[in-house]
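For this depiction, one protein chain was excluded, whereas all remaining protein chains were kept in their positions.
Naming follows writing order (A, B and C), and every chain is counted from residue 1.
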Amino acid sequence: MGDMDSLYSKKVMEHFKNPRNVGEIENPDGIGHVGNPVCGDIMELYIKVNNGTIVDAKFKTFGCGAAIATSSMVTEMVKGKSVEEALEISNRAVAEALGGLPPIKMHCSVLAEEALKSAIDDYLNKSKGR
Amino acid sequence: MGDMDSLYSKKVMEHFKNPRNVGEIENPDGIGHVGNPVCGDIMELYIKVNNGTIVDAKFKTFGCGAAIATSSMVTEMVKGKSVEEALEISNRAVAEALGGLPPIKMHCSVLAEEALKSAIDDYLNKSKGR
Amino acid sequence: MKRIYLDYAATTPTHPEVVKAMLPYFTDAFGNPSSLYSYGQESKGAIEKARVEVAKLIGARDEEIVFTSGGTGADNFAIKGVAFANENKGNHLITSSIEHYAVIEASKFLGKKGFKVTYLPVDEYGLVDPGDVKKAITNKTILISVMHANNEMGTIEPIAEIGKIASEEGIPFHVDAVQTVGHIPVDVNGLEVNLLSMSGHKLYGPKGVGALYIRKGTKLVPFMHGGDQERSRRAGTENVPGIVGFGKAAEIAQQEVDKEAEHLSYLRDKFIKGILRQIDHAHLNGHPSRRLPNNVNVSVDFVEGESMLLNLDLEGICTSTGSACSSSSLEPSHVLLAMGFSHEKAHGSLRLTLGKWTTDQEIERVLEVLPKIVANLRSMSPLLKSNI
Partner (left out) sequence: MKRIYLDYAATTPTHPEVVKAMLPYFTDAFGNPSSLYSYGQESKGAIEKARVEVAKLIGARDEEIVFTSGGTGADNFAIKGVAFANENKGNHLITSSIEHYAVIEASKFLGKKGFKVTYLPVDEYGLVDPGDVKKAITNKTILISVMHANNEMGTIEPIAEIGKIASEEGIPFHVDAVQTVGHIPVDVNGLEVNLLSMSGHKLYGPKGVGALYIRKGTKLVPFMHGGDQERSRRAGTENVPGIVGFGKAAEIAQQEVDKEAEHLSYLRDKFIKGILRQIDHAHLNGHPSRRLPNNVNVSVDFVEGESMLLNLDLEGICTSTGSACSSSSLEPSHVLLAMGFSHEKAHGSLRLTLGKWTTDQEIERVLEVLPKIVANLRSMSPLLKSNI
């Protein structure tokens, strides 16, 4: 949990305050859309792929502090990685990169992982179709 | 209850601190012996009667503050009274004369009344016998 | 950065006068009220003085007040105490679907123990219909429990009407008045209640102390067994400083409640108007007029509550939300859902509750900051695109 006097770690708050890669990518190579209003978190993740490498990633998120921070972090983590490498990114890795998440917020990191997988799936399906 | 910050009224404490008529009367005209160790209060009340008037009264008491104070008060109250008048003294009257007793201590005034009645009974029995 | 505290419904600061009243009872007059020596009886006297003040605040007699560890303690005591004392009479309880967790969870516990509980619905404003109460009553009903005002969206329930029904039917009526005592006038006789819960820290008293009003003749099982404190209804060495503090808070409330309610209602309405004017697609939650003087609760479309709350916190502004993310259950507020809100709208709620020390300036500052925060969050919301 990092700092005792705060729900979130410094790193989470930093990404929450200044989220990286907010927005949409025009003509993305893959889109991941996960979550639903019932659970309170919705993430959209866009990727741009060039020669098997993720060259850009952006997100839009409706959700709590952890949801926004994990979205921001996962987009940072995938940039420059190959698609295969990106598929290896686990929710734990995202949470750890953020200096940890409170137990009840771990599901946000799961959502971030799912958003990424879903965007990559979308990309792989599309490239097959071509 | 009198003073809010004390279990007992000022008057009770006064009689407890300086109990009147402690002791035994030699050759008493009546003795009342009430209470028992189980309940924690034992009173002995001695009276001297002259021409139907109680001219002296003394007590010995094992018991709590209220037991000692009611013993003291009842001996004060009977002195100078006729036997008939003394029989009219109720436990309430003793408690009132003391400025009241806490509810859980009212039984002590009952004991004092009983001690008095018992001493008068003893006197009446003895005088009948004569 | 100066802090702007707008979460008075969650807890209030302890009034400085209250702290001052409490202090001697820690180190100087620390005697145990059960002790016989005068030093213990002083503590006892202090407790009884506090009892008188708390009783006065709600029009009760002092022997009808039992001190507890807080609002949750009072609610648990009332609900379980009446249920277990009346098992031979029946096993049916009536409550509402918007009660505080203390009432809901105590009722659910009883549900597992063989009791049947009816959770009454509410309308879009959060109001319970007294007609529904009447209809729910069976010959097995042993308790009706409806809160005086809801802690989330501030709706004030028709307690007097429900009290009348309960009293006509001879069914004990419990009211969770944790949010109203000290904030609006409360009179246990006017409301015809048998049991009423209060909590010190909601009215500028200390945390860890509360009280249950128990109308004379109401049967209930003691909450804690042990010594004969609180007429054997709640055993345990009394929290003397806490009780003294609660008493002082009750005393202050008697003097200030009317003026404070008036002032806060004015600030509240100004605040609500300001928010609705400055933020599109924002809605007031709860009843527009039957409402706690200090409660502002809005839903902001396309934006999640905790993310607003955290951004406000970064500006030093303390608020609350009914969003799922604020609870470990990950369920959004049961209150907003009971009012028929969509999950989305429930997740987007923000509660701002005012208090004794709230100023015009503080509200203006929020009105300046909040629209920017909302705009920023909306710019990253995937909901907006598809909905506007």
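Basically, contacts are C-beta pairs under 8 Å (C-beta built on N, C-alpha and C of every residue); 3 or more make two chains touch, one makes a residue touch a chain.
Every value quoted in this text rests on a predicted model; they were computed, and no experiment measured them.
A.B. asks: Let's see if you follow the contact definition: name the visible chains touching the chain that is missing.
C.D. replies: A, B, C
A.B. asks: Given the contact definition stated above, which residue among C:K44, C:H100, C:H148 or C:R233 touches the chain not shown here?
C.D. replies: Counting the whole complex, the residue in contact with the absent chain is C:H100.
A.B. asks: What residues on chain B make contact with the chain left out of this view?
C.D. replies: So the residues of chain B touching the unseen chain are 13, 16-17, 19, 22-23, 33, 37-44, 59-68, 104-105, 107.
A.B. asks: Name, in rising order, the residues on chain C that touch the hidden chain in the full complex.
C.D. replies: Residues of chain C in contact with the hidden chain: 3, 5, 7, 10-14, 16, 18-19, 23, 26-27, 30-32, 34-40, 69-73, 75-76, 100-103, 105-106, 108-109, 199, 201, 206-209, 221-222, 224-228, 235-242, 306, 309-310, 312-313, 318-321, 326-329.
A.B. asks: For chain A, which positions touch the chain that isn't shown here?
C.D. replies: Residue positions of chain A that touch the missing chain: 4-7.
The rule is simple: only the chains that are shown with their structure count from here on.
A.B. asks: Chain touch graph shape: choose line, ring, star, complete or other and state it.
C.D. replies: line
A.B. asks: Based on mean C-alpha positions, I'd like to know which chain lies farthest from chain C.
C.D. replies: B
A.B. asks: Just give me the whole-number Å value for how far the CA centre of chain A lies from that of chain B.
C.D. replies: A distance of 89 Å separates the two centres.
A.B. asks: If you average the Cα atoms of chain B and of chain C to get two centres, how far apart are those centres in Å?
C.D. replies: 55
A.B. asks: Would you pick out the residues of chain C that each touch at least 2 other chains?
C.D. replies: none
A.B. asks: Enumerate the residues of chain A that touch no fewer than two other chains.
C.D. replies: Not one residue of chain A touches more than one other chain, so the list is empty.
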